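Every protein chain but one is kept in place in this view of the complex.
Chain IDs A, B and C follow the sequence of writing; residue 1 opens each chain.
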Amino acid sequence: MKGRALYGLVAEFLEPERLLAAAHAARQAGYKCTDAYAPYPVEGLADALGMRFTGVPLTTLLFGIGGGTTGYAMQLYSAAVDYPLNVGGRPLNSWPAFVPIIFELTVLAAAFGAALSMFAFNGLPRPHHPIFETPFFRERNASRFYLCIEARDRKFREEKTRAFLEEQAPEHVWEVREE
Amino acid sequence: MSTPYRASVPTPGASPQWRSLDDLARLEGGGDEFPADASEWPDALSRRRFLQLMAGSLALAGTGACTRQPREEIVPYVRQPEALQPGQPLYFATAMELGGEAFGLLVRSDSGRPTKIEGNPAHPATLGRSSVHMQAALLTLYDPGRSQGLMKSGSPATWEDLLGTLTEQRARWQERAGAGLRLLTRRIASPTLREQIARLLTKYPQAQWHEHDAAFPAPPLPAGLRLERAEVIVSLDADFFGSGALHPRAAFDFAKRRRADHGRLYVVESTPSLTGAMADHRRALRPGELADFARGLARAVREPGAEADPWIPAIARDLTEHRGRSLVVAGEFQSPEVQASARELNEALGNVGQTIDNLPPAPGPRAAALPELARAMHSGEVEALLIFGANPAYDSPADLDFNAALEKVPFTLHHGIYFDETAGRCAWHVPESHFLESWSDARALDGTVSIVQPLIEPLYPSKSAHELFAALLGELPADGYEIVRSAWQQRPGGGGFESAWRKTLHDGIAPQTGTVSAPPAQGATTQIPPTEPAAFQASLELIIRPDPHLLDGRLAENAWLQELPKPFTKLTWGNAAHLSPRTAERLGLAHGDVAELRYRGRTVRAPLWILPGHADECVTIHLGHGRNCAGSVGSGCGFNAFALQTSEAPWGGRGLEIHKTRERHVFATTQEHQRMEGREPVRVETLGKPTTPPAEAAPAREETLYPNIDYGRPSWGMVIDLNTCIGCSACTIACQAENNIPVVGREQVLRGREMHWIRVDAYFAGSVEAPQLLHQPVPCMHCENAPCEAVCPVAATVHDHEGLNVMVYNRCIGTRYCSNNCPYKVRRFNFLSYNDTHAPQLALMRNPEVSVRMRGVMEKCTYCIQRISAARIEAEKEARPIRDGEVVPACAQACPAEAITFGDIHDPESRVAALRQSPRHYALLAELNTRPHTTYLARVRNPNPEIA
Amino acid sequence: MALTAQRCEQVTDRLSGLVLREPLRRGWLAGFALAFALLMLLNVAIPWLLIRGVGIWGVNIPVAWGFAIVNFVWWIGIGHAGTFISAILLLLHQQWRTSINRFTEAMTLFAVACAGLFPLLHLGRPWVFYWLLPYPDTMALWPQWRSPLVWDVFAVTTYLTVSLIFWFIGLVPDLATMRDRAERPWMRVVYGIGALGWRNSARHWKRYEMAYLLLAGLATPLVLSVHSVVSFDFAVAIVPGWHSTIFPPYFIAGAIFSGFAMVLTLVIPVRAVYGLRDLITERHLDHAAKVMLATGLLVALGYASEQWMTWYADEPYDAFMSHNRMFGPYWPVWWTVMACNIGAAQALWWRRVRTSPALLFAVALLIQIGMWTERYMIVITSLHRDFLPSSWGMFHATVWDWATFAGSLGLFFTLLFVFIRLLPMIAIAEMRKQTTEGRE
Partner (left out) sequence: MGQIVCAWQAAIGGARGLRVNSGFARMAQLFPQYTNTLARIALPCLALGFSVVAWAVHAAWFSSYATEVNTPVEQPVPFSHQHHVAGLGIDCRYCHTSVETSAFAGLPPTETCMTCHSQVWRDAPILGPVRESWTTGRRLRWKRVHDLPDYVYFNHSIHVQEGIACVSCHGRVDRMPLMAKQHSLYMRWCLDCHRAPERHVQPMSEVFVMRDEPAQAAAASRLASRGELRGESPPIFERGRQAVREKAVRDTRLEDCSICHR
């Protein structure tokens, strides 16, 4: 395992509360490049890590608006401008009849917006990641809780950080190296 | 029988209207709503199936558009005929004969193919109108089932073989002066043919000519009638609209009178008929009672006195008040006694020469009847029998046992357009040329003569009657054209022959012929009718009539006529035994039961149709069905009524017994429900009375959320006058011919998939005992607020600027939503590939101006848009607006009563615009605010105050 | 070892085990074989349909829409339960949804897939279905936007897509778990590809929950819109019995009604076979049954108000239509609908019924039959007698109508059986959260 760049130090916990506390502490201690791993979304964990906003809702909104407008534009152009046909004496711009498709396209686009932005901002898909180098991470990440302080953090000093983590009473503190 | 409609759904506020019961019959037949019999199993992989399979797999590949169509060819003439212009149709005058009468025609020819038949305006029998039979004659020409070659005892032979045999035969006839030589024909209208027959009879004095026409015992009725002059008409079972063949002239004249001052029509009949449906007073009487009625009427006119029947004095008074302007007509199927009463009445009322003409008989020899021939054949006197056109092996009375007699004749020859029952039993069969393929001439009953000129070379090695006769006589010329031409040259005619001949060909009628009125036939022998044997007194009466469409079966192979719904019953592909509800109830018979009809020792199995308005205690059956040698179309649908026909009483009589069987029959009918359910699709008003306000008036024009689109001019519309429409269905067939509408067959009709663009609905209003019979032709309404258009997902049906609801077949993907949303249900769908694209003959028949629809697309009435386009293009070339009456849809053109008017509804001068102002004018289902462009004029009754 | 980790481990191990360690059961095989046989039937029915044309079905004039549309509406209806459970109940913080949402979402997808099949098949010329989509063609033509059928195209595809996204996003963390727990490397690779490298990062979880919530918020109006649009196919038309403003709500209620019935018909056997009685408890069945009862009553209200409107409007065509439904030639249909959808549903008032799997199963089956028949009633008995008595007719279903219907059932169950074998049918991550936090 030697000779490979250090990725960070990872503390392993059995209880979410511990992790949460540790995360807060890390933040207090001024660590920025941190991440936590939990088998399920733990209330307030991300905030504890200092995560402000996700960006997902805004994208969703924009996509939605975009979808809706294209929906109406498309129908108006094709039915009233490009090839105006007299359909059973109905007005060319029968906007009430256009509503369903406008709605559907709004929802469709918004849904894509939500999904895509979530993956994009999460940097997924990313099949390869150093955290998997953490011993037993694969066996345990579905049941245990991890706090990772990355080496690239300005305040990261291997001994001090390890000591800091040890204070959080983890099960283990692993040092994880890049491949 | 009446139980079903007792059990049927009572409608809120229903007027005393009731229903025919076929839908319940179906339910009983089909059991629950998922009957197994409706299932559709794959049949053997025929060639056609295979092609469909190919098409299907193409479809699977989704490459309907990707495949490039094979490169087409253009094949110009070597020498182009003058007058002919590629892409422009030509019209030729000719004539067809039916029942010994000529019907003048105007036939459209598209690049050498006759594609549409219309009446010839110059001809007295048609006046430019037409009938189902005239329209359907086109299909017969191209019918792939036609006899396509000369046959000797079942195996192909050549014309030369026949000529050889004939020379031998001639020698034999010569030495025996024609003894044992017999000739059998149908009624003949061709003077030239009569002359040829005359020559034959003079050449072989002992020879005999017999005439047998099962559909026309007498010449068609209307020829002598002047209906437009008659203010009061009494019909004693005289169906002058529909007897034998529908007669355009009768409807035309009658409609004229109706439009003028309506007049009054009394009809006394046993079976509901087209004429009966037009009556102001209709009375259903069994034939026996009918004779008494006629006798009573004659008596009442002679010396007015008390009558048991309240109708008689009333009608008598009405008649006597209209001396010389009235008319009494007896049906040609009625007993001589009834005929006599009618004649007596007309003479007494001084109608003869006024409203009825006695027509001169056609010149030439007289023919004997069939029974004599049969007797002679049985007794072995006949050595040679030459049958022209007739089909006695099928359509002769059962008691003659003609087939057995035919066995006894050594030399038999059959000349006919089909290889029918008789052809199969004759030594020789010569295919007959269709009248559109051959030269001939034809004489109308009033003496007008027309030349029958061909529009196309014979499709098969067939001969015309003239050519065959020439061969019989060993005469020259042998070619049809020469024969007819030389015959005409011999006739007296002023001026140069050539010019006269050309003029006759062009006009379709020979100058200075016709309208020769003969002196009144005096002392008509009133013979006493054969009194019924006592044994039969109590029993039911049988009424035998020709089928309204197939006649005596000669047209059974014509798919258009087979699928054309019959009047009132709307029955297709078969016939039934009709009887009145009350009689059925008395005998415990239900609609759709199959019963055994036993009549004077003979028996047939027939499905029962309970027909309101039918006289009690009698049963009507129609001839022309149940043929077993009528090709793939005509064979085996319906039952053969000739099995009950006897030569002494060919049109029925007493002595019928009905025995119910366990079997049930499902009728292929196009209209299952004939009660109006209080919705008044057909409005009836009484003459003089203020018009009854419609149930729901149409919303005012401004009552709409949509912009009121202002259609410019022209804005096409149609008005149908229900007061003159006789319900003959000529429009339906004309439309079918003009618009390449396919037939779908019995099984598909059973599924409710018929394709007719204009249908004729029939309703029964009023009491069960004496219902009023109503007709209503229903084409597409071309609604301005068309419900069909808004729901089409691909804009395959939209409005154009001329107010038409256009259907774009090539855009249609077949969701069928438009049909669901059409309140008039006038849209038709190609559920399977109905258009036979494999028979080359049918390809020739199609109208090149109308797309042939493929499987999976919707279609409907287009107002004959191809004709509109043609007119528009002509008008634009001349930079003028389209004239009123310049565009005539096929239905309007065919309609014998001119009940259909078409034109620009925004042109104040046009006839439609005028009709739309009529107080009788109304729109179907106006309350839906669909703003239809097809509208109706209400039916009017002119009742006699003394009756009812 | 501490409680949370232990619980998480148990849940994870057990649920992933359902896929990773589960032996091939005979019950599963039998069911799959049957479903697959039916699917093969569809495999015959569709080519024959394309070769011969829709004429092989019983459709005609006037009844131009038959089984195809009935099945379409029925399947779409069933497709509603899944999204309802996963989206609406999520917004309503109904914890109990967790046990069944994954399963019902899958059900939704398959049902909608089956539904989507029919409108295409019922076209007269299915090979030009793409004319329903807007694209620059050689004809310079566009779809006709006023037609509810075009709305259908958009509504159904949108619904399918969004449900798929929703379902997949829910799956991602579980796929990660499967990736990490699968024995066979190739399986781990396959699951790994699906997992997109999910690593349970807290920051990811945050965005994930946000997106999931937004999707739920979007799916909620969507699920309500889909059946409204489907109901427009009828409500927009002028046919008596179709042209009615109450259709949208009444269709949605019916959809959820039949959807939950399908959920129960599937869940009850599954929980028995896979021994999940402790995860999918009587409480779940009880809740589902209550939803069914509620929506059932809404449907009943729909029927009632339809009758009332007919009476109040005194519109002769509608009056005749409703009378014809009850006493006309198709009277058995109407009475079946009433018996199943109103009659049978009332049994759910009793807790006994709601909590006894057997009874509940029976009721659910009845309701599904009832809801299919209801669509039959709406489509066919309305069409067969409309305005002009002269054009009235009857509809007779053919063998091919039934074959196609059975075939679609085959497709549905085949997909479902495959799903049970390959993916965790209960959302693992959510169960982890619930088992640990749920108890507080």
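One rule holds for everything that comes next: contacts are C-beta pairs under 8 Å (C-beta built on N, C-alpha and C of every residue); 3 or more make two chains touch, one makes a residue touch a chain.
What you are looking at is a predicted structure, and each value in this text was computed from that prediction instead of being measured.
Touch with the chain that is not drawn comes from one residue among B:P86, B:G112, B:G588 or B:G601, which is B:P86.
When the full complex is taken into account, the listed residue touching the unshown chain is B:E876, out of B:E648, B:E876 or B:E909.
Check B:D213, B:D253 or B:E849 against the missing chain and you find that the one touching it is B:E849. Seen across the whole complex, the unshown chain contacts subunit B at 69, 71-80, 85-88, 712, 798, 800-802, 804, 806, 808-811, 849-852, 862, 865-866, 868-869, 873, 876-877, 879.
Residues 136-141, 179, 183-189, 192, 196-197 of subunit C touch the missing chain (whole complex, contact as defined above).
The missing chain lies against subunit A, touching residues 81, 83-85, 125-128, 132-134, 136-139, 179.
Operating definition for what follows: only the chains that are shown with their structure count from here on.
Here A-B and A-C are compared, and the pair linked by more C-beta contacts is A-C. Centres computed as Cα averages put subunit A at a distance of 80 Å from subunit B. Centre to centre, using the average C-alpha position, subunit A and subunit C are separated by 31 Å. Residue positions of subunit B with contacts to 2 or more other chains are 787, 790, 792, 795.
Within subunit A, contacts with two or more other chains are made by residues 85, 87, 90. Put simply, subunit B touches subunit C in their complex at residues 9, 11-13, 19, 23-24, 26-27, 30, 32-35, 37-42, 52-53, 55-60, 62-65, 671-679, 681, 748, 751-753, 759, 761-763, 776, 778, 787, 790-795, 811-817, 819-821, 823-825, 827-833, 854-858, 924-925, 928. Touching subunit A in their complex are the following residues of subunit B: 706-707, 709, 783-790, 792, 795, 798-801, 931. On the side of subunit A, the complex with subunit B involves touching residues 85-91.
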